[in-house]
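For this depiction, one protein chain was excluded, whereas all remaining protein chains were kept in their positions.
Letters A, B, C, D and E name the chains as they come in the text, with residue numbers starting at 1 for each one.
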Amino acid sequence: MATVRMIEYAEASAEVRSVYDDIMAVRKTDWINNFWKVLANHPPTLRRTWESIKEVMAPGTLDPLTKQMIYIAVSATNACEYCVRSHTFAARAKGMSEAMLGELMAVVGMANETNALANLYQVEVDERFMAAGATPPKPAARRRRPAGARAQRRPARNTGRRSR
Amino acid sequence: MATVRMIEYAEASAEVRSVYDDIMAVRKTDWINNFWKVLANHPPTLRRTWESIKEVMAPGTLDPLTKQMIYIAVSATNACEYCVRSHTFAARAKGMSEAMLGELMAVVGMANETNALANLYQVEVDERFMAAGATPPKPAARRRRPAGARAQRRPARNTGRRSR
Amino acid sequence: MATVRMIEYAEASAEVRSVYDDIMAVRKTDWINNFWKVLANHPPTLRRTWESIKEVMAPGTLDPLTKQMIYIAVSATNACEYCVRSHTFAARAKGMSEAMLGELMAVVGMANETNALANLYQVEVDERFMAAGATPPKPAARRRRPAGARAQRRPARNTGRRSR
Amino acid sequence: MATVRMIEYAEASAEVRSVYDDIMAVRKTDWINNFWKVLANHPPTLRRTWESIKEVMAPGTLDPLTKQMIYIAVSATNACEYCVRSHTFAARAKGMSEAMLGELMAVVGMANETNALANLYQVEVDERFMAAGATPPKPAARRRRPAGARAQRRPARNTGRRSR
Amino acid sequence: MATVRMIEYAEASAEVRSVYDDIMAVRKTDWINNFWKVLANHPPTLRRTWESIKEVMAPGTLDPLTKQMIYIAVSATNACEYCVRSHTFAARAKGMSEAMLGELMAVVGMANETNALANLYQVEVDERFMAAGATPPKPAARRRRPAGARAQRRPARNTGRRSR
Partner (left out) sequence: MATVRMIEYAEASAEVRSVYDDIMAVRKTDWINNFWKVLANHPPTLRRTWESIKEVMAPGTLDPLTKQMIYIAVSATNACEYCVRSHTFAARAKGMSEAMLGELMAVVGMANETNALANLYQVEVDERFMAAGATPPKPAARRRRPAGARAQRRPARNTGRRSR
């Protein structure tokens, strides 16, 4: 049971109903899951969150299934049962097979393990990984920058390398 | 600087060198990044971690780029700078565009937001999301189960629904 | 250095500039901090995130300073250096004294400690805390519910209680 | 059910009863919640934790309700169900309205989202946010410091800028 | 650089100096590390935190080195650089060898990995693990409980089994 009551469609305000209607229309369903019924206790958050989810989870350079699997990865890392279950449900609806879920789980497990190893030993970032950040999508734009500007963007923790 | 020294190839034991050699062979590079040089302080963990990463990150039902993006998602959620930078570097090497990174970031951000919303309001899991867990990859296997077994697999938090 | 380049106003697209202009207008400043220059690599996320922050951090039933302190509390818990520093800066600008920061720190520390204690011992939620969730903002609405509906909303983990 | 048994008042030692008595006296109630009954398995931690909570949550430059809301923010971020429910209960008892809870939720959600965005892109901290740390509560004390001392307090990642 | 200034002994109040003096006396050193100099901005938290650390980290049924290693495990999981470095320093001072640090790292890594696996698949807790919670330190005390009381302590998610 949530710490707030769930707002059912029948008792919802016009503002809340309009969001519910859009959720059902976009998802081609006649059903609203608990997450939205709970957010409806704060209509501005209900609207903003739905508009954001609708935009972010839409097809783009990443397909919707990949986005759902990324959602599961974050939710498992944050120990959010509701999110793990609802997005596992959504990913399956979009075609995630048990084998894909198994591989997703394996990657999420390894990532959490090596995150801890890197933090425990406080591994210093390799110079070429830092340099990756400087890779400009627009080389032309970068050439316009003065040397001073480039210097600013060089991580201090690597200033020692000049001594080579 | 890590909390342990980095083991360079030149000073590494035969056991460590064999792992370094495999890393360079699999990655087709002549370079070992700091993460491995630090794990080399505990050779069994160096070997085990590399063998696991090699198996988990290999192409499967999920492609290597998707796996790298999932790795970034978890690492950002865990605030692991080393892991975020090294896997962003790896994902770009596998073809991740700035647009794909942008969409990945957007999904990771939304997931972290809604995880917090679900946890703050303690949203109860919808019955049909729980049911999803019961979806058997092998329907036949399930039919073999007695009613008692099914009852066991029904979440207690939903027992109240019988009163409907 | 970020893993992507920062988009300066001079090189920004019209879409990005319009967000930068709104940030400067709302904040009454002529300065854009790095967070936005980095998000500008993905204009839809820049726009959506700014619109959300503008709405969420505006004065409401909670004052802007309280909201900034809540932001610091979450950011410290998530070990996000950028967020801790930028929101500590913002909270001070809104009048947070060193004494207030000290008390905020003390509460955040205690919360993280007792969260761990509750999780380590897996403390069962008291029935009356669960009942709190049922407290209806609209008592009338609740009286309309049948006994069966109430039963649904009673946590299963408490059904065993003989005390009722 | 907790991983340890709950110590009821009737079976508690004199040391534990004295803490229970103080909890009930300070809270003006005749009821002890499960968290304390579980901590009672380790009396020194029961006593120390209660003394700390009593001191930290008392009225100060921040009012008790604000402190409870900060507690909820941290607990939701850490996915601690017990803590979210018990402090939501406490915050309501201190006057938190549903609207306030809704705004709290919105801020906690945004903070978790932008924490992830900042970590994923590894946004570099703006120089003026770092400088904020140097803002002395006692300007006099600071003027006493030699230039060398100030230099020490400037973050290394920024020293490179001006000096080049 | 911290977000607050560090309070040096020379400029500290009598209240702060008395804590600094106790830290140096207990640790048999003439040095105060930055953590305390920063907490000194809020004297009550400085005092309370030091008194707690002194009590919690003292020898008990767990030796001080084991406690330091547990501290490192938590700090790495929370990505707290300061805590990882200061407690690794302390653990080494208490005799932690590189081999022990290596094994500690391996366990912390595995724990973070399997935590994620359990959360991603939402593994249901085995009945006998729940039952472990009921194991009474004082069997006599338990025998006094009626059957009804025992039933209460059986997790609801399992009560359905036998009763059906």
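Keep this in mind: a contact is a pair of C-beta atoms (placed from the backbone, for glycine too) under 8 Å apart; a residue touches a chain by one contact, two chains touch by 3 or more.
A quick note: this is a predicted structure, and the numbers were derived from the prediction, not measured.
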{"item": "Visible chains that the absent chain touches, using the contact criterion stated earlier", "value": "A, B, C, D, E"}
{"item": "Residue touching the undisplayed chain, where the options are C:I23, C:I72 or C:A90", "value": "C:I72"}
{"item": "Residues from chain A at the interface with the omitted partner, ascending", "value": "79, 84-85, 88, 98-99, 101-103, 105-106, 109, 116, 122, 155-161, 163-164"}
{"item": "Where the unshown chain meets chain B, residue by residue", "value": "1-5, 11, 41, 44, 48, 52, 55-56, 130, 132-134, 136-137, 141-142, 153-155"}
{"item": "Sites on chain D contacted by the missing partner chain, in the whole complex", "value": "3-4, 41-42, 44-45, 48-49, 74, 78-80, 133, 148, 151-152, 154-157, 159"}
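Keep this in mind: only the chains that are shown with their structure count from here on.
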{"item": "Target chain C, source chain A, minimum contact steps", "value": "1"}
{"item": "Chain A to chain D, fewest steps along touching chains", "value": "1"}
{"item": "Contact-richer chain pair [A-E vs B-E]", "value": "A-E"}
{"item": "Chain of greatest Cα-centre distance to chain E", "value": "A"}
{"item": "Chain copies touching (chain B, chain D) - same or different residues, decided at half shared", "value": "same"}
{"item": "Gap in Å, rounded to a whole number, between the CA centres of chain E and chain C", "value": "26"}
{"item": "Inter-centroid spacing, chain D versus chain C (mean Cα positions, whole Å)", "value": "14"}
{"item": "For chain A paired with chain B, centre-to-centre distance based on mean C-alpha positions, whole Å", "value": "14"}
{"item": "Residues of chain B engaged with two or more neighbouring chains", "value": "3-4, 41, 45, 49, 73-74, 77-81, 84-85, 88, 98-99, 103-106, 108-117, 119-122, 133, 155-157, 159"}
{"item": "Pairwise touch network: line, ring, star, complete, or other", "value": "complete"}
